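Can you keep this structure in mind? I'll have questions shortly.
As you look at this complex, bear in mind that one protein chain is not there, while each of the others sits in place.
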Amino acid sequence: MFVAIKEQHKGVDVCINNAGLSHPEPLLSGKTSAWKNIMDVNVLALSICTREAYQSMKERNVDDGHIININSLCGHKVIPFADFHLYTATKYAVTALTEGLRQELRAEKTHIRATSISPGLVATEFISRASSKNPDEVAAFYATTKSLKTKDIASTVTYILSTSPHVQIGELLVEPI
Amino acid sequence: MFVAIKEQHKGVDVCINNAGLSHPEPLLSGKTSAWKNIMDVNVLALSICTREAYQSMKERNVDDGHIININSLCGHKVIPFADFHLYTATKYAVTALTEGLRQELRAEKTHIRATSISPGLVATEFISRASSKNPDEVAAFYATTKSLKTKDIASTVTYILSTSPHVQIGELLVEPI
Amino acid sequence: MFVAIKEQHKGVDVCINNAGLSHPEPLLSGKTSAWKNIMDVNVLALSICTREAYQSMKERNVDDGHIININSLCGHKVIPFADFHLYTATKYAVTALTEGLRQELRAEKTHIRATSISPGLVATEFISRASSKNPDEVAAFYATTKSLKTKDIASTVTYILSTSPHVQIGELLVEPI
Partner (left out) sequence: MFVAIKEQHKGVDVCINNAGLSHPEPLLSGKTSAWKNIMDVNVLALSICTREAYQSMKERNVDDGHIININSLCGHKVIPFADFHLYTATKYAVTALTEGLRQELRAEKTHIRATSISPGLVATEFISRASSKNPDEVAAFYATTKSLKTKDIASTVTYILSTSPHVQIGELLVEPI
């Protein structure tokens, strides 16, 4: 992916790590393969993209880049749903990765910014994959539960990118009301 | 491993997830394979052992079991050493896994206890593997840096196991002074 | 103050708890009266203003109000400066108060929003009061230390107030880079 980006666009200036998923596999009984898949996507792929984006910025002397991790409220507290416990562990990891990234960028004396956005429930296909509900149940769930829209998160990203270069929003928690 | 335990000892009553490692691979430049190895040992293996230990307790109706995760101070704050940032992310995951486990055990109405012990630096072979220091440098490091001894952690484990059955120590942070 | 607001403007729709101070009084040796003053301003006055603002919204059936607490990065981690330790304790309290407020507003079935903004260092008269530095030292401090400007925080507040009514930014951490 990063090779294609280099050929077509020269490199990466802004990296938004948005991919994330869960499977309904509790800690007491879940399948190892499902857990591994959650970790691969939520932690490992995010870490690889972050490293590649940084290396792309570095080789082109980009000093005003921005790496944004789409984290989750689950990155900050453990909600009482067993189906999400392994997912929650990967989001705790993302909280630590964003802070670690910020420290490494500072140590390299760059002005590249790192931000974690931690939304509550957003209406996407996430729930249909992450839970064992059927489509009707998912529809009923969204009909009765408050959720953010993807455009709410997009607008948050736009705001964060638009702030003055010396302003680093490190963490933003956002939930539906 | 759990098959052998079953044959020789019938099953598991107490599971202490002590294995954990790190490699000196920062977030901006680290090797994917090293990161994967850290995640496999610190998160996936711990989760598998936890599940197998619980299933072993469940099939023998053991209601006073105990699962202890040897976490780290790094499971609670991000220290400014790039070499440890991926490790730190896995330990944040362990913090969430222990809390999630406690919730699931409660939901199952068991009295099995779950504890996270989070030590600061302990004098083991951890540092020689986790850093790029040579043996002399590691020796010099331990000569000038305060550290806990493995027996300090062992004595903490003994204490936690010895508390009354209705007392659950959820988290214990311990550091050298 | 709230009586005057009622007479002149009918009531409060948006409350921004911005007042906050510190005195250079460490935990091992500080003066009780200085500690009390920090607690009165940072915790008690904020709590009183929050309650009065809510009561003002309630009696006029204002359901889209907003209460914003200007917290601090010190509300989330303890920085190694003894002069700020009591201040830090009051900001940890503000973190809890904002979350508690959010829960109470939800329980009352209002759509009033509660937000904590936690900035790093902002260039105000805060440092000259909070530390034992003289004016020249304070000037030298700001010349060599990165800081946010008050207008950066103002612009953050404007953004938070401008989000869609169903979007609640619960916490925003922002620091200079």
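Order of writing sets the chain letters: A, B and C. Residues in each chain are counted from 1.
In the analysis below, contacts are C-beta pairs under 8 Å (C-beta built on N, C-alpha and C of every residue); 3 or more make two chains touch, one makes a residue touch a chain.
What you see is a predicted model; the values in this text were computed from it and never measured.
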Among the displayed chains, the hidden one touches B, C
Which of C:Ile5, C:Leu21, C:Met39 or C:Val138 touches the missing chain? It is C:Met39
Among C:Ala89, C:Val122, C:Ile160 or C:Val174, contact with the omitted chain is made only by C:Ala89
Missing-chain contacts on chain B, rising order, are 106, 111, 113, 146, 148, 152, 155-156, 159, 163-177
It is residues of chain C that touch the chain not shown, namely 26-30, 32, 35-36, 39, 43-44, 47-48, 50-51, 54-55, 78, 80, 82, 85-86, 88-97, 99-101, 103-105, 107-108
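Following the convention adopted for this analysis, only the chains that are shown with their structure count from here on.
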Among line, ring, star, complete and other, the chain contact graph is line
Chain B to chain C, mean C-alpha position gap in Å, rounds to 37
